[in-house]
Every structure is written in C-alpha cells, then in structure tokens.
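Only one protein chain is missing from this complex, and each of the others stays in its spot.
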C-alpha cells in the first residue's frame, strides 16, 4: 500500500482477496503496510485485480504464473518418446536437417548425411513462415509427403513446423514431432489444437518472450492433455547485432531448474552464420541441454532458405565428433 | 568481399547476381573489393544467397525489404474510410472502449461514455488471447453479437481482434475494423486471410518487431489486395520495467516518413497503468500520429482484463479535452 | 522461502533481519512461507544478504533503492536556479547549441541564434568523450574559455560536460551547469566530486540504465550536499535501429511521479537525425518534461561532431514557435 494508505483502503484490498477465496495477512512496516495474499492459485490471478484498488502502490507476484510446466508440479524430469528415442534422459538428442524441404533429392541427401553422423531426428520445413510475402513459402503438402517418405525409407523420425490450427491433424499424420515456431509461441488457437493432438511437440521460445511467458505458453499444451512437450531455445532479440539473435546460455540452467520439460537448443537460428554454430553447439551441450536442433544442408550455397546458417554434411560430421567428447565430459552421450 | 578475396571468388558473386537478373558493379578499394548488386527487386532477395558464397565477408542491404507499404510505392498518404470516418487525414481519430466485452451493460455504458467524450470508434475484444490458459478468454460469439448490437444502437463503428484465420469472414460481418494483435503480427496464415477479406484492418506492431519487419508484415495484407490497412504502435519490449512496454516516440516520425499508411498509437498497453496514459496520449498527438486506441472501462475496478490500464469515463473525458487543445496546436483536430 | 523450507531455515532469515535492526513478520501461505522484513532503510540493504541464506527462494524488494531523489523524501518539486532562470517551474527551459565548441565564430553564431529563438541556456562541449580514440576530442581548455566569453557577451548561461573528477572545480568556474554524460552516469568518482561542487548539474541517463539506477546515481550527487540536480533523459538502447536510441516517452510521467527533481529531455541524441527531432521535441513538451536540450549548429554540414542530428538556426526557430503553442496547450510557457 502507498505510504499513508487509509484503513478503508487496506480493508478494500482485504475484502477483494477474501472474496476470491484467498487468505490475507497484514505486514505493518514503519513506512508502509504490505498486504500478503495467500493461496496456492494466486499465480493464475491477474495482479491488476488488486492494483486497481485505491491506496495500492504496487502488486508483487510471489507465485509463478505457470503451473503445469513447473518443476514443482511433477516430482521428476519429463521424458518424451519419439518413435522409440527418449528425449530428456542421458542421451543428448541431435535433430538436424535443412531449414526447408526443397526436393526429394535434397531431403534424401540430408537424411543420409545427418543419420550417418549420429543425428537421430531429421528436421525439414514444409510450411515456411517468411518475413516477406514475396519469399519462398515452402512446398506445403508436397513437402509433407516427402518427409513421410524419407522418414520410412531412412527409418528416422522427422520434425516439421505447423502454422495453422486447422492443419494440425494433417501434419500429425506425416511428422513424428510438431514444431511450433518462435513467431507462433503465443498463437493460442494453434497451441490449443496441438495440445489436443497428443503428438510430440517442440515449442520454440518467442524471440522476445521471457522464460515465464514461455513456460506459461507450455501450460496451454499441457492443459489440453498433451504431455509430450519439449521446449526449444533459439536465441532472443537484443541490441547486439553481430549475431542474428543472442544465445542466452544462462537460460539453460534456469529452465532446467524451473521446469520438468526436456530442453532442446537451436544454435543455428541464433548464430545466423555457419561459422558460429560449432562454438554455440558445444556450449549448449556443456551447459546441460537435452538436445540440439541444427540446420544441415547438402549444399548450403544452393539453399532456398537460411543457407548462411546451414552446416555442410562434412562440417556437421566433424562437429558431432566434438560434441560426443563434450557430452562425455559432462556425463552424457550422443 | 574479404580482404584478399580471389578473382574466382569475386566472379562467383558476379555470376550469381547475373543469374538472378541483377546488374553488377565492382568497387575496388585499397583493402577490399565491394560488389554492388543493382536492381529494383534486390530488397526481396535473401542476403544469404550471396553471403554463403566463398570470399564474401558481409552482405549489406541498401534497398528496403518491404515494398507495398513503403512511401515510395504510393505518391500520397493512404486514407482509410471506416463507416464514413476518414483515418489518415487532418482529424485525429480516437478509438476507445474496454479491453474485453464483458456484458451488454458494460459495453453499452462504455459506448455511451466514449462517444459522448468524442471518440469515433468503439473498441472491445470478443476473443482475448491470454498469457495463461487459466485466464478469461473472452465471450467469443456472444461478444461479437453484442458488438454488432451496440454498433447499430449507438451508430459507432467497432473494432475487435481476430485470432484464428478461419474466423476472419465471420468477424468481418460483425466488426467495422479487424484488429491483428501484437502476438499475431507474424501469423502469416492470419495475415493472408485478412488480406483477402478487404475489411479495414489495424495491424499492431509485435512486441519486439523492428519497424522494417512490421512494414514487411503489412505487405502480406497489401499483397492480397486489402488496401484498408492501418498500423498500430503499442510499445516495444526493453530492459526498462517501470512501464509495461517502452513507448518509443521516435517511431512516429520514422513510420510517417517510411510508409504511406495511417498510424494509430495505443498508449494504454505501453503504460500498463492508467496514471501514465494521459501524458503518453498527449505526446502521441504532438508527435504526429493519426489516431489513438485507448482503453476505457465504465468501472475499471471490476474489469475482468487489464483494469489497471483502463481510464474511467470521467478521466477519459478530461483527457479528450486536453488532446483537443494539443491537436489544434499542431494543426489538426479531434 | 522455498516450498518445504524448515523451521531452522526460516529462523536463520529472521535472525539476520533482526541482527540488522529490522522488524520481521511471517506470512504462512498454503504452499510457502513469506518473511516480511520491515524498516525504513530496507531499500539500501543488498537483497543478497538474505538471498544467500539456506531455504530462501527469492528476495523481493518493496522499498526503492534510492532515497534522496525520491518524491517521498521532499514534499514538493525541486527547482534549480541557473543564473536567475528557474528550472522545474511553469516555464519550459530550452537549452540549445552545438554538440562541440569548434571555434569562436561558430559558438557566437550559435549563441546569437538560439538566444534569439527563445532558448535560455547555451550548450557546447569542450571535452568530447568519443567512441574512437582517433576522433576529434574537443577543444578542452580553449573551449572552456570560449564558453565563458560567450556566456558573458551574450548574457546566457552555458552548460558543458565534465568527464574527469579532477577537472570538476575548473569546469565549474567556466560553466553555469555541469553536464554528466550518459557514459559517466555510474562514474562514482565523478559523481562524488560534482556532488561536492555545489554547481548546478545535469545528470544524463545511462544508455541502458533503469530509472531506478538513474535515480540512485542522483543520490550520489544529493548525498554530497549538491541539491541543484537536474535529470536528463536521452534515449535508451533497444533492438530498434531506425533511430539512434529509443526515446521512451513513458519515462516522463514515471520520473515525474517517482522523483522531485526537474527533468530535461534531449531529443537530438535519441533521434540521431535532424528530421526526427521536431516530432520528438513536441512530444516531450506535451508529456510534461521541464525542459529540452537540443543540438543546433550554425552550419550542420560542416560540424565536426554529430552534425546529422543538429538543427539549423532557421529550423530551430521554426520548432520553437511550434513548441510555444504546445506548451500553452498544456498550461506552461517557454
């Protein structure tokens, strides 16, 4: 409460708290009175409900706004099974492949290369949300069919992005994992549909979303009953422009502490340039992530999308060798 | 090109540019060679197509990535007509009302109050994208029906948000203006549908979108043939936490210089607190925006959503009086 | 306290608080215990002193870290007198002039022009902190002498920057106001010396300082007994690169609410381009600042520093006419 808040104003806050079913306790300081509002669901209530009342200076939330994604909600780490591969355990799961599915030849070359190097999931976008309406938007249905074909032929799970809530069911028939892109992290229609689908899902962090907002978005998926949720960090937007996004490494221990969900990291989108990807990928493994999502293209110079941040198959193979050593040094394997 | 780039590397860049139909000119400096790539569509080409080539140090874009939204594309300012009210002219258009439609009584009280104070559009959300899945999500179809009823009874245009591409046609039947929220600025499925609808649309800036990205998103609407596009600034996310978002006032002259589209500003979401709204609103009018979007609630203390940033009808009436004076002092009117 | 904190852990926190002379009250929630630490100096204590104790989850500060700069510390608005001109009253004080003192001719031309247009303080840097060591660093002592000469000849107070704590006494003999630049906002040796000098001082906000940090830096000046402190907002650094800095307009009402100190705003450094300065300056007056600091150069095309953001005398004169109208419309004058 403000310095000098009246008894009537304090009573107003107490009454609202009680009317919402919360307990209340008053802390009388020398300058100010602080009203503690107690109850296990206070995290889900908007602080505005109290901040609008007369005499209130500021409302500070002690409980977290997310619930189902919180570590406290579940005793142990969540593990997600992808066609038999466990994400969230000792193994660091590497998902790799091109940004966009461009052709049968390209996708098969990529699948062969990344599988040989030790990746256990193939990535590839059929629907490409692009900044400009004049840019290549993906092969769409043809891309989905190619993904399924390659998934079967090479016996490797595939991950692909879904962008429209009405496509969820369809995409889930082709892909092993649905990806929700950074720009759609708070597309709640989409989250709700994917939550209903029960298909494994990778939820990317929005490019300026706080960790709290991201975990609260995961609650949308979990609240619909989909427990196969994986988080994916891909860099945040800051003033620094030497990389495409800033790869905040502190978020890895923060999330592993705050949530039970497996955490995958995408070093390619943060880097924006292939030469920066290996150092970032190594850091991610050392810091304790559960997996990586890396862009690999059989011929980056001819890529239709994001060629600059794609590794060649031989660079990727070399990187995987380094990552295996680092994984071992932190008690894990790839 | 890097210092020491070979003739073969330079030729590689030249060949790619020519194969894409562009002209080329070489600038031989003392340390480096710079390859200028010339053509009026270079803004729509990904810089990666050149950055991946051997010997390239960095690719710098001179042309803008947006085209249809650019001032150069159209000789004069665009004006959008909303049920006979012109946005983008001398009149500063004030849109006001509650964050969410809560009940018939609330919406009618709001409509009456804001119209009396001089607002010419009523705002009110029927679909409310909320951070937490456990929060109030709006009255949905019931809300739409109430908006239409009030629109007719009070003879005031209404603006409401659309969140799902498959709802666009329906919402356009009820509302005078479709609002695309900040979280959906790059929801391209939604943009494409709204672009097809030809209904006037207000495109909010994403909370960490650059002005370039925002204008490029507007290109999605314009490319589908919808010319009734208005932009809406609502604050960006920065490290400063004393306001909900930072209200970057410099964006107003920047956008008025870069684009022909009308610019509305929402001071309520940036402020996050009703006490900060009047100063921000005055600044917006002085800086040259074409309109304001302000949250007004008949009883903010009982608001289900964003009560803290809502003005009461009497505060709004007082603010409108001040805004009229400022509008006059910059040669406009409300 | 963490969920499940033991009685011993809670007692540890209570004991530390009591040993520091604070009162304590326990709030027993359903999931967690919250320990309220009470006392009027809690704002000056590092939260770490409690956060390190076992069982503590998070320490949230309710009291502000600054004290002397806070509105609560002083019943009324501070006013600072500059050679007879009052800053912080009804009059909006405009300080204008070149970024750097370059020559006698340049400074006199600037002084004559800005005074005629209605500015009441002349700005001009003798010491120029520059990003690169190879750039022009200012005329130093010669610049100071020119400032004094022009101050007397044109009977106009002058403001100039001081960068080294050991120069404070000297600069104070020449200037009416000492300016502490954004890069030195937390140069505590400098703050302490300026605090001792009793000369009027303008403290610029650091380019990524929070408002709390800025007001706490002002406490350094006030704690040494200098009460003639003015604040100067000059834009913050964000991801947006279309302006040099983001001019967060919300900071004006926030600071006027949080502190009793006068607030000057510098639209020139935020804009980075002369064409954006007028719109920003108008917004600043409308939003309630107490003054402006504007770069004006007799011949921006020949300026040694920051020519791009400098207004010509005729542009400045035209802007002053507009600002007078806006000032009137908000009940003030220039």
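Should a chain be cited, it is by its letter among A, B and C, assigned in written order, with residues numbered from 1 in that chain.
Here is the rule we use: a contact is a pair of C-beta atoms (placed from the backbone, for glycine too) under 8 Å apart; a residue touches a chain by one contact, two chains touch by 3 or more.
As the structure is a computational prediction, the values presented were derived from the model and not from experiment.
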| item | value |
| --- | --- |
| Omitted-chain contact residue, chosen from A:60, A:173 or A:242 | A:242 |
| Option touching the unshown chain, where A:78, A:131, A:176 or A:251 are the choices | A:251 |
| Contacting the left-out chain in the complete assembly, out of C:27, C:78 or C:187 | C:187 |
| Identified contact with the non-displayed chain, of C:37, C:163 or C:178 | C:163 |
| Chain C residues touching the omitted chain (full complex) | 44, 46-49, 51-53, 65-67, 129-135, 137, 163-166, 183-184, 186-189, 192, 207-208, 213, 216-217, 219-220, 223, 237, 273, 300-301, 303, 305-309 |
| Those residues of chain B which, in the complete complex, touch the missing chain | 3, 23, 25, 27-32, 34, 36, 38-40, 58, 60, 62-63, 72, 208, 237-239, 241 |
| Residues belonging to chain A that touch the chain removed from view | 208, 210-212, 235-236, 238-243, 246-254, 256-258, 270-271, 275-276, 278-280, 282-288, 322, 325-326, 328-330 |
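Simple rule for what comes next: only the chains that are shown with their structure count from here on.
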| item | value |
| --- | --- |
| Chain A onto chain B, rotation angle from CA fit, given as a multiple of 5 degrees | 180 |
| Separation of mean Cα positions, chain C and chain A [Å, integer] | 39 |
| Between chain A and chain B, centroid-to-centroid distance (C-alpha), Å | 26 |
| Separation of mean Cα positions, chain C and chain B [Å, integer] | 31 |
| Overlap residues in chain B, where contacts from two or more other chains coincide | 208 |
